[in-house]
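Apart from one protein chain that is not included, each protein chain of the complex appears where it belongs.
A and B are the chain letters, set down in written order, and residue numbers restart from 1 in every chain.
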Amino acid sequence: MSSTEELKNKALQLIEKLSETNHELYDKHFLRTWDHTDETIKALVYCIQAFECMIKCNISCKLFTSGLAVSNFRDKSTRTRFSFHAATNLLGLSVHEIDETKSQVAHGETVRETANMTSFYTEAIGIRDDIFLGQGYKYQKEVADSIDEGYEKGVLNTRPVVVDLQNDEDHSSQAMCDLVHLIDQFGSLEALKGKKIAMTWAYSPSYGKPLSVPQGIIGLMSRFGMDVHLAYPEGYDLIPEVVEIAKENSKKSGGSFTVSNSMEEAFQDADIVYPKSWAPFSIMQERTELLLQGSAGKEGLEKLEKKCLLNNTKYKDWECTEEKMKLTKKGEALYMHCLPADITGVSCKEGEVSKEVFEKYRIKTYKEASHKMYHIASVIALSKFKNLPEILKKKVLEAPKKKLN
Amino acid sequence: MSSTEELKNKALQLIEKLSETNHELYDKHFLRTWDHTDETIKALVYCIQAFECMIKCNISCKLFTSGLAVSNFRDKSTRTRFSFHAATNLLGLSVHEIDETKSQVAHGETVRETANMTSFYTEAIGIRDDIFLGQGYKYQKEVADSIDEGYEKGVLNTRPVVVDLQNDEDHSSQAMCDLVHLIDQFGSLEALKGKKIAMTWAYSPSYGKPLSVPQGIIGLMSRFGMDVHLAYPEGYDLIPEVVEIAKENSKKSGGSFTVSNSMEEAFQDADIVYPKSWAPFSIMQERTELLLQGSAGKEGLEKLEKKCLLNNTKYKDWECTEEKMKLTKKGEALYMHCLPADITGVSCKEGEVSKEVFEKYRIKTYKEASHKMYHIASVIALSKFKNLPEILKKKVLEAPKKKLN
Partner (left out) sequence: MSSTEELKNKALQLIEKLSETNHELYDKHFLRTWDHTDETIKALVYCIQAFECMIKCNISCKLFTSGLAVSNFRDKSTRTRFSFHAATNLLGLSVHEIDETKSQVAHGETVRETANMTSFYTEAIGIRDDIFLGQGYKYQKEVADSIDEGYEKGVLNTRPVVVDLQNDEDHSSQAMCDLVHLIDQFGSLEALKGKKIAMTWAYSPSYGKPLSVPQGIIGLMSRFGMDVHLAYPEGYDLIPEVVEIAKENSKKSGGSFTVSNSMEEAFQDADIVYPKSWAPFSIMQERTELLLQGSAGKEGLEKLEKKCLLNNTKYKDWECTEEKMKLTKKGEALYMHCLPADITGVSCKEGEVSKEVFEKYRIKTYKEASHKMYHIASVIALSKFKNLPEILKKKVLEAPKKKLN
């Protein structure tokens, strides 16, 4: 049996599993993983993997003949912006980028109005809004609510699905793509039970990095019976509500959730390590207030940055080195990162990870990142097509035995 | 009969009407409504409505398998930029945005050359150029003429249609979309005969708003036997030539055209009110001269802005309030706006319309805006496909009974 035939069979098995999953994503938005049931998370995993098999054997995943996918990045982005384009192109949509510096959005229009005005022929809206603590998720929710109103009142013919591309609480596309990577590496979702993951802070010479990556990781990985160990220097807390969610999840899933101020403790016997810098919660709150003041807050922001960077330097030893990796399970824990990493001696003088550790796992981190576009495509497909498994099955079965090129 | 079947039948009726219309848009550009015959305007209305029915029952309107639609926004835009993308995506084209800040256009290239260089695989060119009075339409015409020359001399394989997305004289896509909204609200084009529409100036805390919206409205609505009442404070004149066109149109169509300096007079017994701010013609002329001077005109521009804003404040009572709405026909005139409106207490302290009036008509203004993409699509389709009714009929008749999703 050819490798293509094997992949097709694997795709069919995944589609079968997908069809057996009782998910609730149809006609819903996807803003935070913890708004959704375990069945929905599973459906996403199967859908992501099915799409990946299909693309590997060159089977078209086009579900739309036309239509727009609006992207709204309220922060710079290369990778997620690319993933959104790739995901929506895969499904047959065309990306319309709303660039607030070019548009009138910055000129006092209400969110509600703009949301409707840019949804007349739109199937999906991807939003990144992670700059202001306490604002990003709220903004996404406001857009989602406006869309729902517009659809109910007959302004919109279809209801576009709002897809989180990072907010101040969750970075759901990253967390889901990390989950699929773990499943790839450990064999199955079930195999993650009992595995220890160390989500730790790491030193970085930059400042103001969002909290959404560690929050996304602890919010999601705590659902599958893993031993989640969160470690950071004193003062570098995450949003308390999200930490509560992770605790609750761990209880329910039969895993554990530990918080410490020691990278070593976290690394001890870990199966997976995820060392990543972030700014302390309290600093991010102060920063939000100053940012919202506009030019008046400028001086305060500079002081805050200086203070924060100075404080960071106390924790330069929070670096993922070969030495620290020896503490992990057989010295062979899986290193993860959302990229780009601050690599000591490569992208900065002193950073999150040593050159040697990063290089050893470099190709794996690339593969980790490769799932993001399929996650975004899966959210859209599951939200828009009730009979998705049926449609995908037909595509796989009717694909020509030999591809054109 | 299912709702989808009803919509299909309605689409077929509209396509039939379209095929009976003796329009002259094939192979032509569309820059100002008054360059085109009544039959062409009617053809556009039927085409817009047919496309809307088709999309509502999920019938593909794709007419091209590939090809570009170039957009050239010489001013910021969220809504029209979106509409152009949606319209051209609907037809199967891909938007190529010419951004003059990124491109060499700003570096002294001739319009003629750039027009040809960006038309090699282009089916439509959308242009917004409304900043400089006396320049926008001229620029659009120059591009259109260059395209025609390039096509005739064999440089271009196809002749892209130039579509106005707002110039200094007309905002044809807005006016056409407003016309379709009126037909929706009053039942038919014929039902507009004898209806009073008040196109009035309104106070805004901003300055330099283009004249093309009111000009587009009086230039178009005067063609269908409506009683057009244009009202503005002394000094806030529109371009005299356009006012002349509206007068002529009214005579021919059996309607009336009145100009006054009283918002109350205009609102009296009106069926429709369209209160919208604009800058006075003479100010816009002065402004154009200063803008063309570049940095040398900067000081003058600041003075002009101050003077103009100060003058505006004399007319803060030009606000569309519930009180003023009581003057209209049964106190129930249709409120219209091209959006975004300056809403008192919402988007500004004092503005064009009170919060209460706007909220009452908010959803209707959203629906008003929804037609713009279909207008743009209709201009392109009618200009490029001689046998459009035949093609659309085939699409409707061959559409599957049950849609995929």
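Descriptive notes on the structure:
Going forward, a residue touches a chain if its C-beta (ideal position, glycine included) is under 8 Å from a C-beta of that chain, and two chains touch if they have at least 3 such contacts.
Being a predicted model, the structure only gives us computed values, none of them experimental.
Per the touch definition above, the residue from A:90, A:155 or A:242 contacting the chain not shown is A:90.
Mapped onto chain A, the footprint of the missing chain covers residues 55-56, 60-62, 76-79, 81-83, 85-86, 89-90, 92, 94-95, 339-340, 346-348, 363, 366-367, 369-370, 373, 404-405. Residue-level contact of chain B with the missing chain is found at 63, 65-68, 70, 94, 96, 98, 102-105, 107-110, 113-114, 116-118, 120-122, 150, 153-155, 157, 384-387, 391.
One rule holds for everything that comes next: only the chains that are shown with their structure count from here on.
Rounded to a whole number, the gap between the C-alpha centres of chain A and chain B is 40 angstrom.
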